[in-house]
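For this depiction, one protein chain was excluded, whereas all remaining protein chains were kept in their positions.
Labels for the chains are A, B and C, by order of writing; each one numbers its residues from 1.
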């Protein structure tokens, strides 16, 4: 699985290196996403000071001090709006947001819904380990029904949320699915996501050997299959591929539409501005506004 | 549109009468839902003290003191969890929740998502007027793109949320759509919803002559068509009917599945309990629990 | 020094056009040389609820409403019934319903109080003009304006400005004005006697709401992103900012909820633009977790909290000052914050650059309190002096050569003087850092050691001391004078009034009354509420015969805060918590009782 890196990429990979030691359990899928993130950025020739990485809270959020880059580690469930506004403020900087399945489908599900329909020009990476890892293995909305979990000794009484159908119902412009056992594929996905025009939803199926004893690394390894000859512009087909995981789990870029303007592009007041919101912080003359009140 | 009421129903309708005068604008669809609610309850022979009606905030929420019954008028976007827990506490009482499109698809969208997947045994009536009425006509997630609204002089930059596809992605067990211009149909829908086993989602397309100048009463009147010969157990067909509103808007009961246990029925600890949670408030002997710690 | 004032109230159902009439007349008065203060009351209903639009005018500065008026303009019968007793002796009631019958008691009262009742045949005139009912507003305005002896040309100009975009209506409007003047002549109904003499200095003033003032202040402050969610009384700010977006070029987001709005505001400020959000109490509750986040990551951030009476939904369209203790104490954990409060259209504007400056200088959240009374109050405002505005960004580093030198661990360096460490923005070619919500080491890595926790807590809390130093003491006013008194810490006062926020206007108006002007009464007005400066208060209160706190809440919240900070001797309170602001005579009489 190790691919030789060109020297430039290798050099950037080093710049992303942090002295802080990783603290995930052995076999945790977060290692893979962490590596793939650094790699994708390096391969895209983005230096640490040229990106903003925004983390939610959870095991995945503990990535925030294990790599370099401008980083933000925020509140449970809230990473998306923070990241979106950061991006809108400086459209020159790529912005990535990372969140857990607990954060994204429970506490923060409203933000996910509205981030998709807003088509913010950011990447969202879902660390999908099917449970609340950091708080010691409670069920998330994506935990399978019938599985006993911390605080759910009888399994959950709710239905498991059909996340992919849900996401597709919101007319996303980019949907991909990766698996933490396949770093090269994750790198490819992330690179495409970072380059996407609007909101890129990336579902990373993540092994959590400590608490997720159903969708294990082996389970996923057996089922995940890279989509072949798939027309990523075919919404209907992509949705079917994404939703039906009964036999195989389709991974790779499932859907992409570059024709839909992103949120910033739709803001009429920003239409022909060359500067960013960050550039424009200065005393603004409001004489013309005052005139309306005389 | 006026149907003769039998005497019992008429007597109950009177019991629901409140001395407080309605305060909606002329032509507001809330009048229709208000009437249909009282009528449905009366026809089901449910007296005011035998029901709990929970209202969100908004123009629709101003119904709460315009009829009798045990009522609750809560916070913006939060009516569902309050109503659900009230119901779980006393399964003997029918519980209805009413909310606006602003409340249900923005501030409280997470509650809607989780109420559907939880299949709580309550009715939810969406007063869908396509805007934030009470706060004077701002856009909601269901406002059409391109329409100028208060605080959105350029129209909204987000996509209009495809509410029906969204709801269906969550595997609902009851979906109906009414139109505030057709009270008898609303009555039929509400009666079925109140009798439903799990979570009944009722989308009432509501005229708002003051702020909604696109999906007007006339617009809706022209398009809304009562479904005929429709198999309400056909999920796929129901979803298509619900989603495709390009020509006609299908109204009536679109989908119903009584085979799915509701949330309460799934709670193992409540499995063979004859009493309600309300009945059980008394000092509980915890000797057996203490024993585990000696 | 008795203030000469006249007042007019338009009453009816919300949606009946009372705002149009009010706005036209208010503008007409101002342009004729009067200082106008406008006050609206309405219920939380779209239409049909009882509403009023009151205009108080004077030749000198006026920022309060009387409880009784010279003219009552009734757009419906309910309004008439409801406000019947609010007409002054010798006043006038106007209405447009030919069929009204008055009760014996009413007629007796009219007689006793010498109140005239004048009917306007609006419907007939409109029919004659083949005009829609909506034009009744212009007819009403025109009649009233004529009765006040107003200039017909001015009114035509104003109405012309209003309908500039609807040319077809313009002509009909002008004819309505003519008809209004004509009918006034016919009736001979004159009001001019109630008016003080005009003073032309007001003509060039702005006439605007506190929300519009604040909105312009926000634009002026270099704020480029507004993320909000509608909630009265913060909605007018959102509406204004949104309305002018194509002129200002700002990015506006009506978010999916208040949590989102707060997070977006925080994200924008973190990235380095200036961003703001606004809400009312319930929405602010939801933002409180984000406030705590901003405290932890030392993020400059600005929250506008527009107060209305709570708890819960409370009285959504009314006013209160019940959220001060909350603003100071809400949000889990302990962290530095600044709470300031707007008082009127003047500081609603000027506080905005200041809020951002303090946020950036101290790298901390700032809460700007306002209330419904300010947000929807209509002020006559001198053109804002834009020259005095400076943008201060504190320890923000932007120069390439300095950026080269920073280390990751400079960002949250706990040894930083005053607790304020260097800040630089994402995207800057420099060492990167982590804005970390967990307790962290200087570069933002998680650090859970006891040693570090103490260092970082003290770093962040030291900013409170620095801020307290930097903030101005509360303003002192002396009865009979309208402008602030500098220095004079140790005045011996007959009475010391302490208050904050929107009470300022009415308190100062009342203190111009001769009975107060001849005593030595001090008014200490707090704008910066937290950290709380107490020195001036302590000095003055020691020498004052009496101290009275005036607040629109139940608990006397400013008094509570002062007690917490410095202890105080027995104080008197004048509290109001019925959703209404203090009115002019009400306050005057209440204060009389406290005069030594």
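As a convention for this text, a residue touches a chain if its C-beta (ideal position, glycine included) is under 8 Å from a C-beta of that chain, and two chains touch if they have at least 3 such contacts.
Keep in mind the model is a prediction, meaning the values are calculated, not measured.
Peer 1: Missing chain touches which shown chains?
Peer 2: A, B, C
Peer 1: Just to verify: which one of B:39, B:60, B:73 or B:127 makes contact with the chain not shown?
Peer 2: Within the whole complex, the residue contacting the unshown chain is B:73.
Peer 1: Given the contact definition stated above, which residue among C:53, C:143, C:240 or C:318 touches the chain not shown here?
Peer 2: Residue touching the absent chain, from the options given: C:318.
Peer 1: So one chain is hidden, and I want to know which residue out of B:28, B:59, B:84 or B:249 touches that hidden chain in the complete assembly.
Peer 2: B:84
Peer 1: Taking the full complex into account, find the residue in C:292, C:479 or C:541 that is in contact with the omitted chain.
Peer 2: C:292
Peer 1: Tell me which stretches of chain C touch the chain missing from the display.
Peer 2: Per the touch rule, chain C residues meeting the hidden chain are 43-44, 259, 280-282, 284-286, 288-289, 292-293, 295-297, 307, 309-318, 320, 322-323, 325-326, 328-335, 437-439, 446, 448, 450-451, 453-454, 457, 461, 553-555, 560-561, 563-564, 567-568, 577-580.
Peer 1: For chain A, which residues touch the unseen chain?
Peer 2: Touching the chain left out of view, chain A contributes residues 23-26, 57, 59, 62, 73, 75-77, 106-107, 109, 132-136, 138-139, 141, 150-154, 156, 210.
Peer 1: Touching residues of chain B against the unshown chain: what are they?
Peer 2: Its contact residues with the unshown chain are 18, 20, 48-50, 52, 57, 62, 64-65, 68-75, 78, 81-90, 92-93, 110-111, 113-114, 264, 267-270, 273, 276-278, 280-290, 293-294.
Please note the rule applied: only the chains that are shown with their structure count from here on.
Peer 1: Report the inter-centroid distance (CA atoms only) between chain B and chain C in whole Å.
Peer 2: Averaging C-alpha atoms per chain gives centres 38 Å apart.
Peer 1: Report the inter-centroid distance (CA atoms only) between chain A and chain C in whole Å.
Peer 2: So the centre of chain A lies 42 Å away from the centre of chain C.
Peer 1: Could you grab the centroid distance between chain A and chain B? Build each centroid from C-alpha atoms only and quote it in angstrom.
Peer 2: Taking the mean C-alpha position of each chain, the two centres sit 33 Å apart.
Peer 1: Mind pulling the residue numbers of chain A that touch at least two other chains?
Peer 2: 110, 113-114, 267-269
Peer 1: Specify, in ascending order, the residues of chain C that touch 2 or more different other chains.
Peer 2: Residue numbers touching two or more other chains: 245-246, 252, 256-257.
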